[in-house]
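A single protein chain has been omitted; all remaining protein chains appear in their positions.
Letters A and B mark the chains in the order given here, with residues in each chain numbered from 1 onward.
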Amino acid sequence: MKKLAIMVLAAVLAFAAASPCRAADTIKIGAILAVTGPASNLGAPEARTLEMLVDDMNAKGGISGKKIQLIMKDSASSPEKAVSFAKQLIEEEKVFAIIGPSTSGETMAIKNIAEEGKTILLSCAAAEVIVNPVAAHVFKVAPKDSFAVDMIFEQMKKMKISKIGVLSSNTGFGKAGKEQVEKRAPGHGIQIVASEVYDKAATDLTAEVTKMKSANVQAILNWSIEPAQAIVIKNARQIGFKGPIFQSHGFGNIKYAEAAGPAAEGVIFPASRLLIADSLPKNNPQKAVLIKYKKDYELKCHGEECSTFGGHAYDALMILARAIKEKGFDRAAVRSAIENMKGFVGTAGIFNFSPSDHNGLDMKAFEMLTVRHGKFAPLSK
Amino acid sequence: MASKYSQIILFSLLIAGIQVLTHVTDSSYHLTQLTMTAYYSLLVIGLCMLIGYAGQISIGHAGFFAIGGYISAFLTTHDFSAQKGLPIVGFLVKTGIMTRRPDLYGGDLLTVHPWTACILAVCTALLIAFVIGGPVLKLRGHYLAMATLGFGIIIYRIVLGTTLLGAADGITDVPAFGLPGGIEVSGKGAGRIANYYIAWGTVVAGMTLLVNLIHSRVGRALTAIHGAEDAADAMGIDTADYKLRIFVLSAGYAALAGVLLTHYNGGIGPSEASVIKSVRYVSIVAIGGMASLWGALIMSLLLNYLSLRGSFGTFDDAVFGAILILIMLFAPEGLLRKQIIGDVKALFGRSAGRGEDQ
Partner (left out) sequence: MNLELLFQYIVAGITYGTIYAVVAIGFNIIYNATGIINFAQGEFVMLGGMTAVTLSGFLPLPAAILGAVIITMMIGGLVEIVFIRWLKSPSVLRMIIITIGLSIVIREVALHIWGEGVRALPYFSGTSVSSINLWGVFISPQVLWVIGISSVMVFFLSLFFNYTLTGRQMRACAANRDAARLCGINAGNMVTLSFMLSAAIGALGGCIVSPITYVQYDSGTPLAIKGFTVAILGGLGNSTAAVAAGMILGILESFSIWVLPAAYKDVVSITILLAILFIRPSGIFGDAEAARLKEY
């Protein structure tokens, strides 16, 4: 027993002594992302994007002469791990800023920690409550769900749809979307006739879409970010549902359209212009940024298609980089630079921050897209 | 014999020593992960008692942790203002069981006092364990494993699917848990050292209780049950009763750990109820030595600490899975039993035959 005690003591001593050395010419940026686990289709592209960007930027000399040391932590969507890593990054590594987390639940778990530790937090998650109430150091780069919902409802009104069925997954994204949908439907004159929440790992949703069809809905709205999105479409078309199918901006990865095959034709959803970067008009302010990101990501990730989720990580890092370039390495100055940043062209849209708006995106960030011949295309008016 | 307490005292000195060390090397940030580790260790020692001494496997113990944490989180964050008018609510407010506190937006919340919430949470866990323990513990082998697994999954599905409990986002903004003397269980930086000692103090207290139990009549009965259940039965030991008692006790430990960690972290998420967590706890008990409380505790300290620091990177789950396989293949009695230490020494030294004193 005594020997054990000594062994453990020695181990702890080793850890205590092994505090990472801080070279004066690097800037530490932390990242807490859900690389593995239930939200891996968010976190893994985000992680790859960050690594790709940091490598690129360091090859060109870093930010304002200092190389970036990216400290990436895999939280696997666990809030308790996020808490532990946040404290570790802030207190031990003393990072300049933290990018992430990927999900809203984790972000809320560390919001107060980041604020107390006066460390800039650029979250890639979408929940309203991350920036409302505003915390001085906490920002989010993902667009508001309510904008997406409003755009969908406007489109439905144009198509004279008034009775819909809503399907959502049991993830944070699905839950938040469902809330917004239910809140805003009456305002647009849309009636939700049937509503089902399914498990994110569901492999067959025939029973659920059958219920919708039997309730005679005119359209089905599905709100989720995982592969089940493709399953919903397939099952709906297989049982002969002919009405339009709407998806959330979580559909923003061509893999889902491919996975659903011909069933995905005609699906309507709001998304960032990243997905149709190639077909944007030349004078679109976002076009250059989007095409470059798309090309770099696909090159780096062996042909894997880029997605809007990876784009959030891009936006977060580039916003931080721009603020540092403007104001140097003083945290308070950088924080206020971000807070007052206007006209930042990102993948999710054009950001205009303000002290009361730590999200910076408006409805123009979204564009209504559809799937035509297996590819994303703008929904022509 | 004072020896059963000497280990506890040594351990307490180790804990204090670690804290002083971090203070001296100006690395107090380690205390965060160490505090979280303490709470997980509380669950692990309870589980070790169940698996090692009562011989009942449980791959669903994260469920009890979640019951404790979620009930406490829910009661201390849910705004009961809507029920303000009810006379019972008025009575609860007067006796201090319910309190008012400010919320995120500057408004007013009517929630349950953390102490009451804690007691309710742990009692609920004990009750549930008592109720399902009866039928579950009648099962053996695979059936027992699957029943406990099923229990863990049901809890996970319930917390994941229920909007009131935050669904996938979990519950956040859980207030601090005030203790007498002005200290509180919370994640704030200022209370770091105090929280460290509270956490490990709880573990030491829990350990003392278990050590006492082992050296008492109950412990001897358990050893008999573990050794040969039918023989123990024949000797008149009420095996079912003892197994149930230990099951309920281990559930209580898990729930208490859940409550305290939730207040420390300021929140809880469905990930705390997941199967992978339950498996993790089992693998820690396995590597520490199924029937060795100290082994389980030391291993929990080490492995949970490393995991919380992200030392295993994206292989976090794989590490625990690999531990399970390797331990079961090569050292089913665990790593830290006395014999292994003797073996290692024999390997490195020439004094193989002389045995060692510990």
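In the analysis below, a residue touches a chain if its C-beta (ideal position, glycine included) is under 8 Å from a C-beta of that chain, and two chains touch if they have at least 3 such contacts.
All of these numbers come straight from a predicted model, not from anything done at the bench.
The missing chain, though absent from the view, touches A, B when the full complex is examined. Although one chain is not drawn, the whole complex shows that of B:Ile59, B:Ile171, B:Val204 or B:Ala221 it is B:Ile59 that touches it. When you scan A:Pro133, A:Pro262, A:Gly328 or A:Pro355 for touch with the missing chain, the hit is A:Pro262. Residue A:Gly240 is the one among A:Gly187, A:Gly240, A:Pro281 or A:Gly343 that touches the chain not shown.
Within the entire complex, the positions of chain A that touch the omitted partner chain are 36, 40-41, 44, 170, 196-199, 201-204, 206-208, 210-211, 214, 227, 230-231, 233-234, 237-240, 255, 259-263, 304.
In the full complex, chain B touches the omitted chain through residues 57, 59, 135-136, 138-143, 145-147, 149-151, 153-154, 157-158, 160-161, 275-276, 279, 282-283, 286, 314-315, 317-318, 320-325, 328-329, 332.
As a convention for this text, only the chains that are shown with their structure count from here on.
Work out the mean CA point of chain A and of chain B, and you get 34 Å between them. The touching residues of chain B, when paired with chain A in their complex, are 7, 10-11, 14, 17-18, 21-22, 25, 27-30, 32-33, 36, 104-105, 160-161, 163, 166-170, 172-173, 187-189, 261, 265-269, 271-272, 294, 298, 301-302, 308-310, 313-314, 316-317, 336, 341, 358. The touching residues of chain A, when paired with chain B in their complex, are 1-5, 8-9, 11-13, 15-17, 19, 35-37, 73-74, 76-81, 83-85, 87-88, 91-92, 103-106, 108-109, 111-113, 116-117, 127, 129, 133, 170-172, 174-175, 197.
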